[in-house]
Every structure is written in C-alpha cells, then in structure tokens.
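Before anything else, here's the structure in question.
With one protein chain withheld, the remaining protein chains of the complex are depicted in position.
Chain naming follows the written order as A, B and C, and within any one chain the residues start at number 1.
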Amino acid sequence: MSRYSAFSLLRGALTGHRHWQPAWRDPEPKSHYDIIIIGGGGHGLATAYYLAKVHGLTNIAVLEKGWIGGGNTGRNTTIVRSNYRLEPLHNFFEFGLKLWHGLSDELNYNVMFSPRGAMFLGHSDADMVKLAERGDAMRCDGIDADLLTRDQVAKLEPLLDMSRDARFPIQGGLIQRRGGTARHDAVAWGYGRGADSLGVDIIQKCEVTGFVRDGGAVVGVETTRGRIGAGRVGICVAGHSGHVAGLAGLKLPVESQTLQAMVTEGVKPMINSVIMSQSLHCYISQSDKGGVVFGGDPDNWPSYAQRGHPMVMEGAVAQGLALVPALSRLRMVRTWSGVTDMSFDGAPIIGETPVPNLFLNGGWCYGGFKATPASGWTYAHTLATGKPHALNAPFSLDRFERGATIDETGSGPMPNSR
Amino acid sequence: MTEVTITTLPAAPLHVFEIWNNAVAVAKRFKAAMGFALPATGRSGGNDALRLIRFEPTVWLVEGDISSLGDVLAEDGALTAISGGIVRIRLSGKGWRTLLMEGGVFDAESPDFAAGCSAATIIDHVNVRLHVIDETTCDAYVPLSFSQGLLHFWRQAAGSLVE
Amino acid sequence: MMLIPCPHCGPRAQSEFIYERTVDSVVPLDATSQEAMAKLFTRNNPRGVDDEIWRHTYGCRAWMVLSRHRVTNEISECRAIGPEALP
Partner (left out) sequence: MINFSFDGKAYTAQVGDTLAAALLRNGIGLVGRSFKYHRPRGIMTAGVEEPNALVTVGEGGRAEPNTRATDVFVYEGLVARSQNRWPNLSFDIGSVLGLAAPALSAGFYYKTFFGSAKKWMFYEYFIRKAAGLGNAPTQADPDRFSHRAAFCDVLVVGAGPAGMQAALEAAESGKRVILVEQDNILGASLIRDPQELDAAWIEATAARIRAAGGRILTRTTASGYWEHDLVTLTQRLSEPGQTPDNGVAQRLWHVRAGQVILASGSIERPMAFAHNDRPGVMLSQALRSYVRRFGVVPGKRVVIATNNDDAYKTAQAMKDAGAQIVAVLDARPAPAGANSGHRVYNNAIPLSTKGARHCLKNVSASVDGQTLEWDADLLAVSGGFTPVVHLHMQAGGTLDWNADAQAFVPASSRQNVTTIGGAAEPQPIFKMASAAKPKKSFIDFQNDVTLADVDLAWAEGYRSVEHLKRYTTLGMATDQGKLSNMAALGRLAEKQGVAIPEAGLTTFRPPYTPVTMGLLAGAGAKDAGAHVRRLALYDLHAAKNPIWQPLGYWFRPRAYPTGGETLAQAALREAKAVRNNVGITDVSTLAKFEVSGPDAAAFLEIICATTVSKLAVGRGRYTFMLREDGFVFDDGTVWRLDENRYLLTSSTGGADRMATHISYVRQYLCPHLRVSAVNVQEHYAGIAIAGPTAKAVLTTLIGEEPPRHMSTVPAVIAGVPVIILAASYSGERAFEIYITASDAATVWAACEAEVMKVGGALYGLEAMEFLRIEKGHLVVGGEVDGRMTPHDLALDKMLNKAGGFIGASGLARPALAEAGRRQLVGLEALDGDIPEGSMLIPSEGASPQGHVSAGAFRIIEGGSVALGQLVDGFSRHGEILIASSPTRGQKARVRVVAPHFYDPAGERYRD
C-alpha cells in the first residue's frame, strides 16, 4: 500500500498521478475463511480492520452484494457524537468517539473528522433540565458535555432565530465539543483500504443467498459467487438485518424503515456546528463543500423502498427553518434515503445469535454512522473471541425477551408503541 | 372563483351517536322514529332541527336536538356530548374548494364532493371534518385548541388563492 | 406518499393514516408471557408483502389491515377491522 501524504500528492502532481495503486484489491473468493463478515459497509469493514489489526486474524473476508460503503454508510448525515443519556449507550459511543479522534492517522486516510461541536438546543426550562440531565449523566462518566446559555448559543450560531416570541424559542443548549461530522464515504474507503492492506479480502458484487449449516451450526455461506466456508460468520448489514438473519431462520426485534436526508446547494460557511433540538426533530450541519445537510425522523412505517414520503421531509425542513430562517432561500439539491434497522428499544444489537457460529451486528436505528469505529472494534472482539466485549455486552439480542432493554427515549418497543 | 369568507359559527349542541351492536336494527328504528335514514359514510342526513353527519363507520356527529335518539339506540349504542371541543367554521363563497386545497391532501375540488357530502381529513396538520352545505358553503368542524391556528392559516391563505 | 384505499372512505392520502404494527405482532389479550414477547419483539420484516395494521386517524378513524409490498409499496388488499358497521 502506498502511503498517502502531502509529499505523495506532490509527487503525483509532478508525474501525472501515475503512481497511485488501487485503494483495495479485487480478489477472487477463497474456499474458506476463518471469519466471514456479511456486509461491506463502514461497520463491516471496520470489523475486518480491527480483526486483523487488533486480533491478528487475517484469513477474513468481507462480502458485499454491491459496492463497499453503498448502503447506509453513504446515506446518512455524517454526525458523530456520544451524547446519550443512558450509560451503556454513552459509554459505547464515547469509546467510538475516542477512536474517531485518531482515525485519519490510524488509517492513513483523511476521514475529515471535524469536531466542530454537536449541540442540542433547548426551547423551555423543561428542555434545559432534560439537557442538563443528559449532560450530567455524561459528565459523571467522564464524557464532555457543556450547557450553553442563550448568548453562548447565539454566538456559536449567529443565524439561529433567537427571538423570544419564536414558536420554539431558544433558551440554551447542550454541546458536546468533541462531536462533529466526518466524511462518510471516506470512512468506508479508509477502513477498506486499511483492512485490505492487512490481508483481508474485500469481495464486492457478492451477495449472500443462504447459510451452509452443519447440524445447527453455520459453517459457511452460499453466495452469488459460490459457496464459501467459514469458521464464524458475522452479519453486518443494518437495514437488511431482518432479511439476512431470515436466511438462517431467525426473526429479529427489528423493523426496517426509511430515513430521508437532504443537502442544499453549496453556500459559503453559515452553520458552524451540528445543530439538533430537544423538542424538534431535525438536525442541521454544513458540509465542507458548503451544502447544508438536513435530516429528520424516519418515516414511521416499514419500508425497504429507499424512498420516503415527501411530506416527512417537508416537515423536517419546516422545523429547520423555524430554527434557522436564513436557510429559506437555499435550495435542496439532493435527497437520499437509507433503510434503517429500527430496533425495539432504539439501541443496537451486537452479539451472538441462537445459531452457533452466527453473530449479529445491526439494529442501528438512525444512529449507526457515528458508531462505526466502536461497532467494528467490539464486533471484532466478539467475532474473534466468541464472547462480547464489555462495551457491547448490554446490547445482546436476548435482552428484549429478558426485559433488559436499553430504551433511551422511554418509548417502548416501537417508535409509536404504547 | 377564489373568493371565500371565513366565519365562526356560534356554539351549538353536538353529540357523538355510536352504535356498537345490531346496527341494522338501530337503523330501522331510527328511520321509523325520525323519518329519514341514517346516512352512509361520507354523507349527511336530516334537516335543520336534527342533522346527522357520518364521518366514521360506527359514529355519527349529531347536530341539534337529541332527545329522541336515546330510545332509538336503546342498549345498542350511546350518545356522548362533544360540542365543547369543536368549533364550527363556515367557509362561504365559490372559493371554498380552492381554500381547502391549501395545506390539504383531500380532493375538495372533486365535483363528487357535493352538497350533503362529508369528509374528515387533515389540513395544515389539523384534523378537520368537512360538510358541504351547497356550492357556495362548506362547514368545517375543527378541534377547539387548534381553531385559532387554523383560522389564522385560512385567513392568510384566502388572500392569495390565485393560481 | 401512498394512496391508501380506505374501505370506508375510498382512496385517501397516506398523510391521513398512521401505521400501527404488523398483524403478526398483535399481542392477544390471553397470550402467555413468552408468546406475547415473541409477538411484540420479533418481526418477519420481509422484503415483500406483509399484513400491516393502519389507522385512518385523520379521516374516519377506523382501523384496517393492508397487504402491502415493502419494496414497491403496492397495496394488494385493504380490509376493514372493528365492530360491524352499517353500510
């Protein structure tokens, strides 16, 4: 692997960029791997990378039905943060946030992680207490969180509507300064390039169509490129977890829903941080290219359509404009949707399944991108040792039937459940 | 074609008339007692003294004097007062259909949506029940708490209906 | 935004409806704990047709079961649910 650096770029400039090698190989699948990871998104590639890097396992394949990073890794709003209220969640995401901070150097691939601050706005005293509660929970566990006054919020984001008679007046905020955004594609590519250089086979255009079983145990996968044997198999296909697990006869606590996002035409810098809200359901940031990136709640019904309801998006934009009126004359230039695994407590699932040798990483709801490094790290540990890492132990598949759900919003089995 | 006047009608008794059992028998008793049939879904029936508007499969909105309806229902249903929670807003003028398309999702411009028709829908995030009186009049039944917001929306929209 | 064929009102915009859950996730009142939790916490979640419960919340308020394809959004059937209603 040729190392990337300012020097290598300069060399490229002088030599017509003829020295660059492919960022990853295009290998033929072998007949057997120690571990097969199904899904070449950020999580799957990160898992492969850490299996090789941390656990020294290199007889590994990542099977991707399309092209790497083409699922939810490339269809999100690129927000990175660890500001959760509940301990298992903030500890897990904080571990990931620490990895994010060194990720570009670790991978020798600039993932453009930009800790510009992830801020939740509060619109009432009640909101501010809820934000303080979340911040206090984080701070007591050693995670950065600061309450911002109204003036501090206004200073950070001068284009917010700070008028007292706004429909959702801004009273203050909670910021995690170490949170921010990253370049989503680069995360998949960087992990892919890193894993490949350590010997991992990344096999694109290879769809898993079934599991090979010996007794009950999984011993390989059937794919569009033939049968491949495996010691352990890890599913890592959030959005389609239900479908792939179904190939092994498993029913999951997951429903697939569409999450839409959009970006405006590029403008000069106007949004400095990541803006979210305790009362409204939209999040706003500005990409390095100048586009204002916008997201909202998922469409609240099951769908694999990768296309959403226009009025859901219009509602998210209305909320965003109520916060930042200056966005009104910008133009939405592109929309996209991902199929998300909505789990039944809002938290992910990483761990064993009832099927021997088969492991699951999914249920990321609409928060998977930021988890990529932590997800890869802990899933690699789980796949390498057969046991969960302390950080993903709470996110077991059997927690639902046991009653040990990790319900950040307290809303129960489904977003609309009662 | 785009003029419309928006007025709030005075409070009047409104009841929910719900049948849980023996719907056909109740309908028969109703017809016998009132002289008109219980209207079908999406229709109204009656007169100025007593009008029933059907918005739901088993529920009719009753406008007017309910004194004889208890006997009609007997043990097969119940009457419940709901007038306090609803504001009646009258849209008059040829432009009511255009106005209802603003912020809406229901085909109020359809020629089939004519006098005696009713429909429940959502307009500018508010659940609204509509009843067509005639080509120049449509009544809307709006939740009290949202009525000020919707009135504001309608008054603003009414000023810019031109295509 | 789909067009949902409400059995009572005819085709109406999806914005008037709210999705509740799939038919196979309905927890019967007399279910054992294990049965109930299996209903509540696992889904077929097919990339194909499933039977779903929707409510015409902002219309006639009735509940109905839609057979809907999760990829194409084709609605092959919509049946009324609830107490028997007068036609």
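In the analysis below, a contact is a pair of C-beta atoms (placed from the backbone, for glycine too) under 8 Å apart; a residue touches a chain by one contact, two chains touch by 3 or more.
The structure presented is a predicted model; accordingly, all values stated were derived computationally and were not measured.
What are the shown chains that the left-out chain touches?
Taken over the complete structure, the missing chain's partners among displayed chains are A, B, C.
Would you indicate which residue among A:G74, A:G220 or A:P298 is in contact with the undisplayed chain?
Hidden-chain contact among the options goes to A:G74.
With the full complex in mind, choose from A:G229, A:G290 or A:P356 the residue touching the hidden chain.
A:G290
At which residues does chain C meet the chain that is not included here?
1-3, 13-14, 18, 20, 26-29, 31-33, 35-37, 40, 53, 55, 57, 61-63, 72-74, 81-84
Take the complete complex as the reference. Which residues in chain B touch the chain that isn't displayed?
Interface with the chain not displayed, on the chain B side: 11, 16, 18, 20-21, 75-78, 80-86, 101-107, 109-110, 124-126, 143-150, 153, 156-157, 159-160, 162-163.
If you put the missing chain back, which residues of chain A would it touch?
These residues of chain A touch the chain that is not shown: 4-6, 8-10, 12-14, 17, 20-24, 26, 66-67, 69-70, 74, 87, 100-102, 104-105, 108-110, 112-116, 123-126, 129-130, 132-133, 135-137, 139-141, 145-147, 158-159, 161, 167-168, 174, 180, 183, 185-186, 189-190, 204, 264-270, 280, 286, 288-290, 305-307, 309-311, 313-315, 317-323, 325-337, 399, 401-405, 407, 409-413, 416-418.
Heads up, the rule we're going with is that only the chains that are shown with their structure count from here on.
If each chain is a dot and touching chains are joined, what shape do you get: line, ring, star, complete or other?
line
Counting only Cα atoms for the centres, state how far chain A is from chain B in Å.
About 48 Å, centre to centre.
Enumerate the residues of chain A that touch no fewer than two other chains.
Correct list: empty.
Note which residues of chain A are touching chain C in the complex, please.
So the residues of chain A in touch with chain C come to 240, 242-243, 246, 251-256, 300-305, 309-311, 344, 400-401, 413-414, 416-417.
How about chain C: which of its residues touch chain B in the complex?
Residues of chain C touching chain B: 1, 8-9, 12-13, 15-16, 57-62, 80, 82-87.
Give every residue of chain C touching chain A within the complex, in rising order.
The touching residues are 1-2, 14-15, 18-22, 34, 37-38, 40-47, 50, 52, 54, 70-73.
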